[in-house]
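One structure below.
Missing here: one protein chain of the complex. Every other protein chain is in place.
As written, the chains take the letters A and B, and residue 1 is the first residue of each chain.
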Amino acid sequence: MIGDEIYEFCGVLWPINRSITGEGVRTSLEKIQSLVPELQIRSIKSGSQVFDWVVPKEWMIREAWIKDPSGKVICDFKRNNLHVVGYSVPVNKKMLLSELDAHLFSLREIPDAVPYVTSYYEENWGFCISHNERLALQDGEYEVFIDSALFDGSLNFGEIYFQGDTHHEVFLSTYICHPSMANNELSGVAVLTFIAKYLAELTHRKYSYRIVFVPETIGSIAYLSQNIETMKANIFAGFNLTCIGDDRSYSYLPSRNGNTYSDKLVQHVLRHLDKDYKSYSWNDRGSDERQYCAPGIDLPVASIMRTKYGEYQEYHTSYDTLGGVVTASGLAGGYNAVRQVLTIIERNQIPIVDILGEPQMGRRDLYPALSKQKMNTQLRNMMNVISYSDGTNTLLEIAEKCNIPAWEVLPIIEQLASHDVVKTKSAFVTKCEDN
Amino acid sequence: MIGDEIYEFCGVLWPINRSITGEGVRTSLEKIQSLVPELQIRSIKSGSQVFDWVVPKEWMIREAWIKDPSGKVICDFKRNNLHVVGYSVPVNKKMLLSELDAHLFSLREIPDAVPYVTSYYEENWGFCISHNERLALQDGEYEVFIDSALFDGSLNFGEIYFQGDTHHEVFLSTYICHPSMANNELSGVAVLTFIAKYLAELTHRKYSYRIVFVPETIGSIAYLSQNIETMKANIFAGFNLTCIGDDRSYSYLPSRNGNTYSDKLVQHVLRHLDKDYKSYSWNDRGSDERQYCAPGIDLPVASIMRTKYGEYQEYHTSYDTLGGVVTASGLAGGYNAVRQVLTIIERNQIPIVDILGEPQMGRRDLYPALSKQKMNTQLRNMMNVISYSDGTNTLLEIAEKCNIPAWEVLPIIEQLASHDVVKTKSAFVTKCEDN
Partner (left out) sequence: MIGDEIYEFCGVLWPINRSITGEGVRTSLEKIQSLVPELQIRSIKSGSQVFDWVVPKEWMIREAWIKDPSGKVICDFKRNNLHVVGYSVPVNKKMLLSELDAHLFSLREIPDAVPYVTSYYEENWGFCISHNERLALQDGEYEVFIDSALFDGSLNFGEIYFQGDTHHEVFLSTYICHPSMANNELSGVAVLTFIAKYLAELTHRKYSYRIVFVPETIGSIAYLSQNIETMKANIFAGFNLTCIGDDRSYSYLPSRNGNTYSDKLVQHVLRHLDKDYKSYSWNDRGSDERQYCAPGIDLPVASIMRTKYGEYQEYHTSYDTLGGVVTASGLAGGYNAVRQVLTIIERNQIPIVDILGEPQMGRRDLYPALSKQKMNTQLRNMMNVISYSDGTNTLLEIAEKCNIPAWEVLPIIEQLASHDVVKTKSAFVTKCEDN
């Protein structure tokens, strides 16, 4: 059900032509705003220095196509916005196929797919075309037309801040700059929108939440350059959401540190959702954790994914579609993984049993009166939870030691607390000390 | 030979009807006393508060049986004390099979075995019967008779304290509350009795020894509640002996900490007795280590077992017999494992070679004069022992690093000491610091 809602929202965002700047980003952010009014749309002027980078000019595009020697229109941007290389400069010119060829991009390995190509920081123009279509091109004169513009405008991103009981923050990020890419973009945007909606509707938040929708790389760098001090002071856990909408696998990519609270949370949740979840190394990175975990920034940001970018054949091609890669149940699975992570954060606590020796469960109606051949699993878990409730272990650590998911430990702690077997301490357990 | 003696003593204890309280426990303790006069028989009154628990009433039973509709006596306590559910209240009543059925216990999976069932903390009565016998029961009126009593009496346990050169204590515990269970009770009682006998006969003890024979759970809780301060102050190593009389495997269950001196000792000894010994996790626990290692108690108690409770088919049934499960060689193996652990504790030491460079073994007649193609194993071990005798490693650590059992390292250290190659320091090496 939640999967269907998220899937539907992907459909709303799909036709909008996004790039790292421009109208498409703004329109997309407005769509998110319609679901989560707390979203603020921010902008930074072209030419602004952000760390080592300069915010590029804004790009707009109205039309782009090629006419082949017979006058047939191919690579029409209107039919598929992947046909034009992102940030293409204007062109209006006739040329022979031999000249055009240097501006064509196709994939020999997936000959019917249109690849996704951009040229943000070097002025260029080009068209993306299926390899089979390219092979069929006839010699002769081609008319090439790109009605685009690069001008001093701005870079936009969306930001949400939910205040909690404490200034300690959880950070959530996804990127919003790819046109018509379902898993490698919209899944992250849509899942994070619904996570934001969920957080907005919580009656109570122990922690504060900082959520951003940024153009990849330049957007996260720009955002960091404006907020680094606050972020370093407050963020104790953070997650990058990307490629989180297919139903093929669950994947985790660590923070640079590799051993932060965020890393432990993601590994715990994914392991219990899918014992075969894939665990990558920092050396496999490729999204905004590159910025969030860079030397000197060092935020505790781990990535939660279904099938990682670059690890599925449709990645960065016209085949990365809703239905083709992304499914409602895939999105629901990704959403659920993030929800479980956030639940553990909000509900993390340190239970303490201050009875010496095992509590007598029988007189509390927690223990079968007749001894059994084997303790059943439920009782076993309960006794294990008690055994680790020595005041040194958090919910997450107890779950790890009991080898059961934290969401099964929580009701046990509640039941034990209601029978006065355990008390819980520490309103705020951020485990910052591990970072 | 030692196995035969221990086996014989099991036979002495076998017919005595034990429960967590009552005459059977006292008689059993007296039998131990006849071998180890240092044993003190202690008692705690019914109704005493011990931590979270209350010492239950004492149970006595004289007779128990069922007469079937044809007048035939079945489930006769006199023939097999497992037939009556432990702590059954008195009953003297006629009833139809349908009513009786709720008080019958049998095992579908082992249809000819009588299970072992108790109901210590909820008043009830019942009979245990083989599943095949139960299936053959005819409809009709049954006469049920249990001549038992629950009354204000006491809970008993046995305690031995052997004074050593230091107040640092080794703790040894087993439980004494099961009727007619060979491996899951008598093996522990009998092996520990002979270990106590061995310790009593030692001409010299470096450490003190605290040995208890307690009814499981309530007994260890009661004992802890009376002795916790002294125990926490003095015990640096402890072992729970259970299911230590079969010849099928060796097993270890860790302390809650998992990394205490006791854990290292048991793992070292069992690994060298049987490289395939089974290592369990704290989550698999089920005996008095549950109390000894509970939060706030935290004694360094590891379990030494042959085949663990719950892991052999005959466990908690009439099939757990002398001969059927427990054997003389099984008991000898268990006894030997404990002896080796205690020997390492008593003989633990830190040898130091204060010669710089390798000692010249040849002129000490410790080295073959002609160089050999390959150093033989014995010389290799000796050179390795020297190499680790740098003043930082104990006997146990050297044995681990040389990858040979400590009982092979000891004679090497003796030989080296007699040739003035090593000196040993530290009369008392308790390695408490690891706990």
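As a working rule, contacts are C-beta pairs under 8 Å (C-beta built on N, C-alpha and C of every residue); 3 or more make two chains touch, one makes a residue touch a chain.
Source: prediction; values computed, not measured.
Screening A:Thr27, A:Thr217 or A:Gln267 for touch with the missing chain picks out A:Thr217.
Contact with the omitted chain, checked across A:Arg290, A:Arg306, A:Arg339 or A:Lys401, is made by A:Arg290. Only one of the listed residues, B:Gln163, B:Thr230, B:Asn403 or B:Ser418, touches the absent chain: B:Asn403.
If you put the hidden chain back, the residue from A:Ile61, A:Leu82 or A:Val117 that touches it is A:Val117.
Chain A meets the missing chain through residues 51-53, 85, 107, 115, 117-119, 121-122, 124, 217, 220-221, 224-225, 228, 256, 282-283, 286, 290-291, 293-298, 310, 315-316. Where chain B meets the chain that is not shown, the touching residues are 352-360, 362-363, 369-371, 373-375, 380, 383-384, 386-391, 401-403.
Assume only the chains that are shown with their structure count from here on.
Distance from the chain A centre to the chain B centre is 54 Å, each centre being the mean of its Cα atoms.
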